[in-house]
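So, chain A:
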Amino acid sequence: MSEDARPLLEVSGLVKRYGGLVAIDRVDLKVPPGAIAGVIGPNGAGKSTLIGLIGGALTPSEGTIRLDGEDVTRLPASERARAGIGRTYQIPRPFLDMTVEENLEVAQYSIAPFIGAAAARKERAALLERAGLADASSLPARALPLLRRKRLEVARALALKPRVLLLDEVGAGLVDSEISELIALIRSISDHRTAIVIVEHVIRVVRECCGRSLVLNFGKMLIEGPTSEILANDQVAAVYLGTGGARTRADDKAAVPPEGAIHVRAPVEARTTLAALIAPPAASAKAPLLELQNVAAGYGQARVLRGVSMRLQEGEAIAVLGANGAGKTTLARVIAGAVAPTAGALRIEGRDVAGLAPHRIAALGVAHCMEGRRIFPTLSVEENLLVTARNGDATQVRERLQAAYDLFPILAERKMQIGTSLSGGQQQMLAIARALMARPRLVIFDEISLGLAPVIMDKLYDALALLKNARMTLILIEQDVDRALALADRAYVLEHGVFALSGAAREIAKDPRLRHVYIGDAD
Partner candidate 1 sequence: MPDIGVALSTIASGVLLGGILALTALGLSIVLGVMRLVNLAHGEFLVLGAYAGLFFLQFTGVDPLLGLPVIALLLAAFAIPLYRWLLQPLADRGPEAQMMTMFAVSIILQNLFVLAFSADTRSIARDYAALPLTLGPITVPLIYLIGFAISVIAILIVNWVVSSTAFGRDLRASAADAEAAATMGVDVKSVRMLTFALGVACAGMGGALIGAAFQFGPSSGGAYLLNSLAVVVLGGLGNVLGTLAGGLVLGALQSLGGLTLGDGYRDLVGMALFLAVLAFRPDGFLARGRP
Partner candidate 2 sequence: MRHPTKTCLAAAIAAASFGLSQAHADEIVIGASLPLSGPLAGFGSFQQWGYKRAVDEVNKAGGISVGGKKEMVKLIIRDDKTDPNATAANTETLISRDHVVAMLGSCTPALVNAGALVAERAKKPLVTGCDPLEAFKSVRKWKWVWDIFFDEPDLASVELKAVADLGAKTNMKIALWHDNGPDGQVVGGQIWPNVAKQFGYEVVQNAEFPVDNTQFTSIIGEAKSKEAEVVLVDAITPQAVAIRKQMAASGYTPKVLNIEKGAEPVQFAEALGKLADGVLVGGYWDPSFPYPGAADLAKAFESETKLSSSQHIADSYAAAQVLLDGIAAAGSTDPEKINAALAKTDKTYVVGPVKFDENHTAKLPVVSLQWQGGKTVVVWPKSAKTGDLLFPVP
């Protein structure tokens, strides 16, 4: 990395406007060959937009992008890919109906249609080996779990033999051991001819890989410099990391929440405020609110849950933990009725509800705050909330709306806006409020903190704590073990479709086997 080496990737004065909204505002970035640059910032700061602009999926409103001195600003994505810019998607988009190997062929044959078959095969084998997918080469991509799909994203981008590689949140959702593998992989890719740009929430990846980093906030460059300095910078910590992510330091009020959103009232007051959103406890609680007995479920021939049993009493909060692909979300979908169990019993207050349509289960008081938020893009914020408010008269619905707006005042401000025009964190608040609008007996929160900045996670968990105090029955499905265990009464740990561990949250937190589940056999 010589000083006079001209930058391989040079972004200058980049602006992206959507109507009146400025998603990227005059961003500059120079990455010389051999360097790895990090881009960090809170959710909604424009990081993925920046990747889209450099990759060519989006067209910039202003500014230029140069690859090795050549202006590629106006080239479509395909031409940029051919010129040597490879990217991954934050949410992997493999070609689902093609095999893993064929996914790589797409890139190979598009840049070199006449490459020798043997050479191409060798190249693919090497790439798959490197990405840890060698055993899956002839599986259809659809069969891969999320984590392996992410690896396929990287392998596929590498098959382009890119000079500039853009990695968008490849670390999200990985456990420690996997992150170590990822870091090793990134380092192995980096050589003196390649420039890499990493957008990442997992700070460890940035810290260990990136020489220099850029912090984005509200589409603007906040600061740029050597990564170690950036991470030590107080300003950065304030906007991005909040309090450093640890609940223990939640007393630090200096952190300005970028979403500025959640109104946290005193618990007592909260209880009355939230009353409209929480179903009163059943008069006579004979049977447990929710009971699963040896439930098995899956998709087609893939069995994901292989017999899980659990009981949940009214007013309890439980956490369901486990590595990626262990079946956590499938469990949530089974309880919500989106996936019918293939075996076993699913009871709500003693009534067998296995195979009941989702809307019937919802009518029994089960609300599901779905993974990925799933905000209806054609409905306004308020309409999104009203969709679930099905079991009340006009007055009750008004009370619930008021309560939801009290919980998340930002939603009241934006109630006439289209739901998906909100930022990620705000959308997550909307998703939570929407689940509550049903005035449910039980809420399943599925990965509500995924991809959010720590400070927003804190705020969301504050809201959950209020709910718990108000004796709402909760199921937390969570990657973030510490947060979930801090809130839950009990926890279940899924491994390969069965509960490997269960018990009081405090016990589980101390149990060494928990670590083993995540690190030992995780995949």
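Selection criteria: all candidates are chains of the complex that A comes from, given by their letters.
Just so we're on the same page, a residue touches a chain if its C-beta (ideal position, glycine included) is under 8 Å from a C-beta of that chain, and two chains touch if they have at least 3 such contacts; residues count from 1.
All figures in this text were calculated on a predicted structure; none of them were measured in a lab.
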Looking at the complex, which candidate is in contact with chain A: 1 or 2? 1
So in the complex, which bits of chain A are touching candidate 1? 18-19, 21, 336-338, 357-359, 362-363, 368, 370, 374, 376-379, 383, 386-388, 390, 434, 438
